[in-house]
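See structure below.
Note that one protein chain is taken out, while the other chains of the complex remain in position.
Up next is chain A:
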Amino acid sequence: MEENSSNGVEEQESANKEAAYVPVLNPSIPSGEQTVWADVSSLLDSARNDLRDGELIHGENFNLFAAMSALEIMDPKMDSGIVCRYYSVDEAIEDGAAPIPLSLNKTVDVHCIIDVMDHLLSCEATWHKGHSLAQTIFSCIYLLRPERTPSHALLHSYCTVIRSTCNAIISAVSDARTHEEEDLFTITSGLPLKKDGDEKCLSLLNVIEETVSRQLHACKAPSHKKRAIEDIEPLQTNLDLEEGYCKAVLCRLRFRKHFYHVLVCLRRPQGRGLDLARKHIASCLVELQSILKTAEFLRSNSRYGMCEDGMEDSMTASGCQPIGFDSTLNSRLSAPTPPRAIKILSWKKAVEYFQKLLHDLEAICSHPLDPSFEGVLRFVVEFQKLQPDLVARSHLQLLLVQDGKLYGRDPIFDVICKAAAVPEITKIHDIQKNESFVHLGQLVITLLKILCTNAAWQRRQLGKVLQDWRIIHMQLELALRKEFEESSSTSIDENLCMKIYKHVLNWVEEQTYWIAFRFLILGFELELYSPSEYCMVYWYLYVVLIKLGEKMHFRMITSTETGKRKGKKKKESVKDVARDQSIPPAVLLLQCHIYLAEGLTLMIAALRNEHGSFQCQGPFNTEQERFIQHFELLQRASIPDHISYYSFRDYTTHAQFDSLVMCNYFKEAQRIAKELRSSFSNDANKLAELRHIEQVAEHNGIALNLVSQLGSLDPSLKVSFEFNHHPHFATAVVKRS
């Protein structure tokens, strides 16, 4: 027996050359009281031989299905505790994995610290993209043991500002509370994220920046001046390289300083810090450019680094591997199962990421804090076209909604009244305590938050809140009816109260249809519709847009009426009268969209009826089932009322090419879009939209003519739909197959 066990130990040693002596038993794991650990391995081995293939030794109540869910040890996908190189962070440090200083040779020390800074930037960008802190930034051993760094000023100040920056971003994303991305982003458990003294990160940075600045100045001074400045110790010992290294260090320090300032300024309440944030953003971008320029110098001195990656997508500017990083040391801090494998962004991609982030943040800072709700919606929709990432979107949301107020300064009730063109009276404030109005305020705030999330999450949430908006409309309607029934006198107060309710009711409907519209078009952005479904989508878009146009028009008419009443004392000029009688440009723009949607619906319907293409057939479900699946949330909220699959079918069943009506839709859209150019001459975004509408209308008109004239004669003509002119209105492309 003893022979066996000693053989066993030897076998282990030879089998596992990597590991040092592996003890068979560890005295730290005690057996029970008055019990011992008995070796059963040979018993198990001999029992194995007696088993049949597929036979298991198990007890009663054994559940094979449950057994399948067991974590497999030593499988990298299931076992997060596999020992790679080091058993613990402390062992790694004792082994010299993260030396302080990084080298006794000052040149190597500086070069390696720059590599650490660069790799941390790559880790940070990877984290922002949606991975966990533990696997990215905190794969840095220097950050895992912050008490070690104070002796090295440059390293310490950099680590401190990294921690402070991370905290600022985590607090912003947590406060925005969108929970849209995986929660990995904000999980900080077990990580040394907050240290005493972190609040002084800027002063630490200033000190070290000052020192390196003087070192740079000293090395550039002509030799006769050097005597006076000789008492300044250089950054590193190779005089030829001093300027290059000083510059490389300085721009990195300055970038971090300005970036931290950006984050602090953005969080100042009521958007007070936006202008200052813009200045810091500009400085950040300048420093990033400088950082990029230092890459050549660092690459040419890569001999001072650890060892070269040899990779195109290196995670440092110099192409060297950084000292002091090990992503496996943290894997046990997460759940029993290991986190999914991630790839840290390359350094170049990380710099690009930060450049984009800064540009997105700048777009936020440029927002003039438009108090009109319509303006806010417009801004958010435009901003989302930049496809901003989580950090930028969180900051936008925090700017828009603070303390239940728009920009932290305009009470939501006031915003709603202004948006709904409610006539101003001093006694309005009693109404806002009404339960329904309070609820409406909450819905508006929720809507703003939803609009700041990513497209997929946004669409899901928009679909869900449709019912809430429907319900609030019903509640407000009931409240209005109650007021009307209860009021016996026709006092001015009651009249105005009713007017308020009516305006608000209309506005609520308008917003509901706007939400439905956005829900539908996000489906195009997310590529959720197949071409065979375009017909029903455009049809639904058409019915929703008609309602939206109605509500919008009503609001604008009643608001000009109110305005007229106010300005009764002023003389009405001819121009004013003319403008009053015409349709507002915003409604006309919507009309263009309506025409495009109508035209596309009928064109595709005609293609189905006459050419048999774009049929919604499939082995799994019928067209009606697909209709229900796509529009379930809208149907459930009765948006619009009395609309069903059969309405769609009736509308499209008899669509044919020889009907001129179809052609006119595109012509009309084109004509109106041209006329609207003058109305929106100041608005670049609107002008672009009009251009796109014209292009879609023109191309579709041409395609329609082509198909209607030649389609039946030439069966080789095939029509497909592309989104090359407009993100959600398709253009028909006719080709010979």
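Everything below uses one rule, namely that a residue touches a chain if its C-beta (ideal position, glycine included) is under 8 Å from a C-beta of that chain, and two chains touch if they have at least 3 such contacts; residues count from 1.
Following the convention adopted for this analysis, contacts and distances are computed from a predicted model.
Novice: I notice the complex is incomplete. Of the names "Proteasome assembly chaperone 3", "Ciliary neurotrophic factor", "Like-Sm (LSM) domain-containing protein" or "Replication protein A 14 kDa subunit B", which is the UniProt protein name for the chain that's not shown?
Specialist: The record for the missing subunit names the protein "Like-Sm (LSM) domain-containing protein".
Novice: For the full complex, which residue in A:D90, A:E199 or A:D313 touches the chain that was left out?
Specialist: Missing-chain contact among the listed residues: A:D90.
Novice: Looking at A:W37, A:F484 or A:Y646, which makes contact with the chain not pictured?
Specialist: Of the listed residues, the one touching the omitted chain is A:W37.
Novice: State which residues belonging to chain A touch the missing partner chain.
Specialist: Given the touch definition above, chain A has residues 1, 8, 12, 15-16, 19-29, 31-32, 34-48, 50-59, 62, 66-67, 69-74, 81-83, 86-88, 90-91, 94, 332, 336 touching the missing chain.
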